[in-house]
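Only one protein chain is missing from this complex, and each of the others stays in its spot.
The block that comes next holds chain A.
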Amino acid sequence: MTINQSGWKPEMGDGNAPAGTTFTGNRGLMLEEALIFEIGDSHTTGVDLDAAPAIASRLSGLERNREIGLPGLSEPETVRHYTRLSRQNYAIDLGLFPLGSCTMKHNPRLNEKVARMAGFADLHPLQTIDTVQGALGVIHELAHWLTTLTGMPAVAMSPKAGAHGELCGLLAIRSALEARGDARSVILVPESAHGTNPATAAFCGYAVENIPATAEGRVDLAALKARLGPDVAAVMITNPNTCGLFERDMKAIADAVHDAGALVYCDGANFNAIVGRVRPGDLGVDAMHINLHKTFSTPHGGGGPGAGPVVFSEALAPYAPLPIVEKAEDGYHLVEEETAGEHHADSFGRMVAFHGQMGMFTRALAYILSHGADGLRQVSEDAVLNANYVLRSLEDVLDAPFGPSGPCMHEALFSDDGLADGFTTLDVAKGLIDEGYHPMTMYFPLVVHGAMLVEPTETESKAALDQFIGALRSVAERAKAGDEALKSAPHFAPRRRLDETAAARKPVLVWKAPEVAEAAE
């Protein structure tokens, strides 16, 4: 026989190796990583720079009198630092991301390719108009799609996120009411609306009043009608709502609101469930923001930023903010303050310095054009199908308070009813981390005790859904059986259960060098 001289001899070991600690603190290839201030050194630098020339200061004694202490790292140290941190993150590119009301769908790579084309990526917002005709064309065409899909005549492209869009919508509503000499003071927000809605209304100086939900999870139309009056400026309604249900009375609600002289703001964060199927304009909506980072697949969070264009009805269109891209025979024009003229004389002003999130516009338009109208219709159909599959697959093990209300829309809602004594939604969420999933949205909406809100989106396959359902079922069964190990989950994550209470009561917000921190104690 031939003897293997290399010494390589694979062994499986006994499978019961002690957990123990390692010299480095690393756990296998799961690497610990210190803060960049703890790795770097202000006496190190990754680049060779010539010594600064001697110059005569003209700061009259205001010069910085000590080093600012920024850490210096070499290029490989820097690359490894951020790559190691990224391995401790969870992302849509790693797995299913069931956060309800967030529409964490796949971000197609085609979008990225388009956004990186030099003709878009290398533009500067202060270039002359004749050199950015293509970019203005993108804004104009995306605006056309958004107004067409919503059945609304106008759109403000500049708001930079959902809540910024809400602000834009309410500023337009206030401008319209003030223009008719009828400034009103109250905004009604149903219990089933998004939490940002009352915050936006309060920020705009309105008093906020709640409208209760019915037992089946929809807006109580009778209660809404009873509250409408000459002091109500608008109703902010989320449709589909945060219970994952379509507001079937939307048209009746809008008619009642309009009869009372008020306007309808719709939170369009959940538009993914109805895009291509329902036009909010047909339901009587006056203003609605569209989260490009949800429905139209542009990245969330660290990969963002968000973008929240707002569509307007005829009643609000004249008050839309600048700038506005318009098409003429000689190309695209940018309507700004100097060029607003009579046509846009009633615009309430400007929300951002330039045009909005241009990088998101190119991505969203790439998504829309690659799907087409029929593809977008399929998106909402599959999103709803997937959510209903999750709802019906788990309602025997988790309480689904609105299961009897009929099919859900884009998200499935469960409560903590039926978990063993002392076991909570938080324990289920932590258990899901051990199963390798980012937890679902929890404790929201507030109308359901211990809410667990799951939005799978259309981009998950049946196999991916089945695995998630299996994981959530397993964790739920442990919570119902009172498995004590679940109370201390996660067991397999880079960090065990964090003390959220201490973090909120005594937050440490400023990094201090270890010796300074020790001296302070």
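Here are some notes:
To be clear about the criterion, contacts are C-beta pairs under 8 Å (C-beta built on N, C-alpha and C of every residue); 3 or more make two chains touch, one makes a residue touch a chain; residues count from 1.
The definition used in the following text is that contacts and distances are computed from a predicted model.
Going by its UniProt record, the hidden chain of the complex is named "Glycine cleavage system H protein" among "Glycine cleavage system H protein", "Thiolase domain-containing protein", "(2Fe-2S)-binding protein" or "CoA transferase subunit A".
Residue in contact with the omitted chain (choice from A:Glu329, A:Asp374, A:Glu500 or A:Glu515): A:Glu500. Among A:Leu70, A:Leu94, A:Ala183 or A:Leu446, only A:Leu446 touches the chain left out of the display. Chain A residues in contact with the hidden partner, per the touch definition given at the top, are 443-444, 446, 500-501, 504-505.
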